[in-house]
Every structure is written in structure tokens, then in C-alpha cells.
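Heads up, one of the protein chains got dropped from this complex, but the rest are sitting where they should.
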Amino acid sequence: MTAPTLRIEDLALKFRTYSGMVDVLHGISLHIQKGERVALVGESGSGKSVTARIVLGLLQSLRTARISGHVDFDGRDLMSMHDAERHRLRGTKMSMIFQDPTSSLNPVYTIGDQFREVLFRAEPGLKMAAARQKAVAALTDVAIGEPERVLDSYAYQLSGGMNQRVMIAMALANEPSLLIADEPGTALDVTVQAQTLRLMGELVEKHRTSVLFISHNLGVVREFADRVYVIFKGRIVEHAMTRDLFENPRHAYTRALMSAVPRITGGGIPEIDDASPDFLAPLIVHEGCAEPGAPV
Amino acid sequence: MKRTLTILIRNPLSLLGLTLVVLVVLSALFADFIAPFPEHRGAIVDFANFNRAPEWPYIFGTDLVGRDLFSRILYAYRISLLLGVVVLVIAVPIGVTIGLAAGYLGGWTEFVLMRITDVFLSIPPLVLAMSMMGLLEPTLTNGMLAVTAMWWPWYTRLVYNLARSEREEGYVLAAEVIGAGKAHIMFREILPNCVPSILTKMTLDLGFVILIASSLSFLGLGVQPPTPDLGSMVADGSKYLPDSWWLTVFPGLAILVAVFGFNLLGDALRDILGVEQ
Partner (left out) sequence: MLIFAIARIIPGDPARIALGPSATPEQVQTLRERLHLNESLPMQYGYFIGDLARGDLGISLYTNRPVTTDIATFLPATLELIIVAGIMMIGIGLPLGVLSARYRGSWIDNGIRLISLLGVSAPSFVWAVILMLLFAYFLPIFPIAGRISDTYFVQPVTGFQMIDTLLAGNLKAFGSAAWHIVLPAFALALAGIGQAARLTRSNMVETYEKPFIEMAHSYGFPESRIARRYAFRPSLIPSLTIIGLDFAAMLGNAFLVEAVFAWPGLSRYGVAVILRKDLNAIVGTVLVISALFLIVNIVVDLLIAFINPRIRLSQRAS
């Protein structure tokens, strides 16, 4: 059996602040097999976003951050890697798409310019013409009708949905093994979001890319993910196959999440009124979901 | 307030600023007690000791008529701070009021007030001050007038922008609905929200006024002798460069120290009060 694309073991994160050490992640573990789509679900502040950034190595440079634990990528230990090596993986073997597509693109450069930069990461010597061809192909893949025009436009000239597709195209252009999606489509309206997700699903299937899907939106997770981890205040509290989780939520927190009424604004973040001590109950793992190497 | 002070002291840079400002203010207030030669601020001559390089007891040396430079600088601080305070005390209320009116009332008021403000803002500050001074007798009072006249538009612009954006905020609409008077809304509702920006700017401006005032007196358009003034001291001394260097260096450094202190303090305040540019 091949090594899982991503394996996180006992990852802990602390921040040094004026008032002492703050624990953000208390030792979480998760894994993603090749081609799998795994969701990490939780409210804001649960730690899901920082997890993603640690995988990419974006948090390590912060002097106030203390990270411990294991992160393995394609069998290689990320934590003990040299910065340079880790750096090489970014944009090539692992990439990320963000919440707000329009503001994630540089406003003063054209899409084409930025796409070229991305392509250069994988192929530094790529010629302009070849880069443009690749970009056009990638844009066509995400169902953009006039790729040439889009390449010559600026981010603010295109719609949110269009920019989202551009981001997906850029992220997948270098055929990464892992795609991290941080609340994708939260800034878009619901119908566009659904379309985009469907598109994303088709593409990752085609390229056999593993996906770490970070969200607070249960509906989206249900549509998209194979397996789900529920995270609450820096701890994984439940872990199950998607259907299993939705049909049979066992942890108190998961149940609270599912029955919470989503807010009309704010992208459907569920509002959980009272925090019950049950929420801190230990991890419940559903059948067939154990971490590789962990005792069943 | 207490919290602000604690934060100010923690950070080394802002502590430096605070210290410098306090030093300057104390020098100005207690010049009579600190200065070794308090009578030198007037028209004294002591040709026996004139033009001496720095040595005890003339720590900064003496000028061309034998007056102790250190004492004169202390008194000059008094004048500079006085100027700054007076200018701000007059310019700020005027500028803020106009800005509030223009920003909140809108319409013709806004148009007319802002056009006038723009005219004043469009002339480089020093040029405006200079031309005004050139047309009036160079006295301290006229100097204050000129600087005040060119100062108020900056506060108007600042408050105008703030008032314009606050105009749409919830609390303003609520007050309107209740039927609060326009003056009340402007001064009791909007103004408190502008206070942090205004305070920061005032601190920075104290330094800036000293800068401009010294530039004016450097050119001979400010205070007249024998009143000690930093700018004119530099000007007088510059004729004897480079030999009697202390005549220019110490007053110049005095300006630098004062303005630097206010700038540091103002910057720190800006960070603490979370003011936007």
C-alpha cells in the first residue's frame, strides 16, 4: 500500500503571546490517501485554517509559533526537511485555494502574468508562448469560455465565480499531489458555489489529486468529501466516512453542529449557542476510519 | 489613559519620545531655575566672554555678544512651545468645526467650505507663511497668526474625511431619527469618534509647528532679537560657519531633539490608538 499523501500525527501548535502560551492545536492526527477527498470541519477559531497553513509551511516562519508533531507528505517528513526543500514543494506538489478569489489575486497584474509565475515554479525555463498555451488549456479545463481574454484581464474585471475557477486552474496547473481548499466559495453566492465545487470535483478526479477540504459549511462538505474530521477548539472530536457521519453523528459537538441553525449571512456558519462540556469528550472514530498505524 | 501610559513606557522608542518631550517641556517651564545664566535671555552683552567654544560654565558656548547658548536655548524652548500651543489651541477648534460642518452637513456648505480649504492647502505651507509674514511686521504675534492661518486646513481635511464616512454609520442615523439637533450630532456623536486621530495629529503637530516656526525665523521672518529663538540662532550663527560651529549646531540639535521627541511620541500614540492614515 502506498504511503498516504498526507499524514498528520499529534500535531500541536502553541502561540507565544503577551499573556503567556496559547494552545491552538492540541495534538491532532489525520490522514489522506491518494485521490481521497477529506474534509476538516469546524467553526471559526477551531484550528482548521492553521492546520492547513502548517502543512504548507506558511506558519513556521512566525517567531511566536511553537509547532510539534509529525507531518508526512508522500512519505517524506515535512518537519525535518530543509526550508529550501519544503519551499520547492509549494506550488508544485501541493497548492492551496483560498476563501475570497478576487482578493487572492494581485490587483495590479493581469491573470496571465500571475499564471505564468505559477507555471514557472514547476518549469523555470518555460517560454512565454508555451506558458500561455498551458494557461489557456488550464482555463479551458475549468470551463472558461474565452481563456485568452481572461488571461489579459485583471482580477477586479472578472466575476467572483470566474476568479474562483481561475484559482482552481492555477492550483491544479502543476499537477500537485495535494490540493488544500480553505473555505472555497464562501465568498460566492450559493449557486455559483455549487457549480464551482462540482467542477473542482471533476478535476481532482481526473488528476487523481488528494484534497484537504476545510470548511464550516456542512452542506458543502456532504456534497464533496469522502471522509470527514470534525474539529473543535484544536481537537479532533469525530472522524467518519461522510455518509456515516451525517446519518449517525455520535459526538455531542457534531450533533450540535448539525442541528444548529445556519446564519443567513456569513456563508452559513452554524451558530452554536451553548457550549456543553460534552463537547470536550474524547475522539469518536467510526468504523473503517482508523489512522494508518494506529491501534484499531 | 493609564493603560496608554504603561504601553508607552514599555516600548523603547516611545519611551525615548516621551522622555524627550518631557525634557523639553520641563526645560521650557523651569528655565528660570535650570539656566545657569537666566539673564542672558535678554539683551545682555558680555564681551569679555564672547564667542567662546563650549567649556564650563558655558556648556554650549557663547554667542557673539557673550550670552550663554545653553540658557538661551532653554528660553527658546519656552517660546517654541508657547507658539505651538497657541497655534494649536486656535487652529484646531476652527479647523475641526469647519471639517465637521463640511463633512456632516453636506450640500452647499460642504462645497463652499472645502473649496476654501483646498485653496489654502494648495499653496506649499512655507510659501504661504512666508508671504504672509512678508506682508506683516515680523513679530511673535504675527508669526503665530501666520502659522495658525495655514494650519487649520489640515484639521479640516482630516475631520472632513472622518465625518463623511461616519455620516452613514448607525449611531448617526439613530440620533437623527430621535430628532437630535445638527450641532448635537456633530459635536456629541461624531466628534468623539474623531478624537484619537485629532490627538495624534496634535502631538505630531507640536513638533511640526516648531519646525515651521524655526524655518520662518531662520529666514528672519519670525521673532525679533533679543528674544531667543532657535531658528534665528541658527541663522545668526550660520554667518560664522564653519569656525564658530557651536553657534549653529546646538540650536539646530535642540530643534532636532524636540521635533524628534514629538514625532516618536505621536507615532507611538498612533499605533496605540489604532488610528488609520
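Read from first to last, the chains carry the letters A and B; within each, the first residue is number 1.
Please note the rule applied: a contact is a pair of C-beta atoms (placed from the backbone, for glycine too) under 8 Å apart; a residue touches a chain by one contact, two chains touch by 3 or more.
This one's a predicted model, so the numbers in the text were calculated from it and none came from an experiment.
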Residue of A:L56, A:L139 or A:L172 in touch with the missing chain, whole complex considered: A:L56
Residue of A:L105, A:A138 or A:L203 touching the missing chain in the full complex: A:L105
Contacting the left-out chain in the complete assembly, out of A:H87, A:R149 or A:R243: A:H87
Residues from chain A at the interface with the omitted partner, ascending: 56, 58, 87-92, 95-96, 98-100, 103-109, 117-118, 121, 154, 156-157, 167, 170
Absent-chain interface as seen on chain B, which is shown: 13, 119, 122-127, 130-136, 207, 211-212, 214-215, 218-221, 231, 234-235, 238, 241-242, 245, 248-249, 252-253, 255-256, 259-260, 263-264, 267, 277
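One rule holds for everything that comes next: only the chains that are shown with their structure count from here on.
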For chain A paired with chain B, centre-to-centre distance based on mean C-alpha positions, whole Å: 53
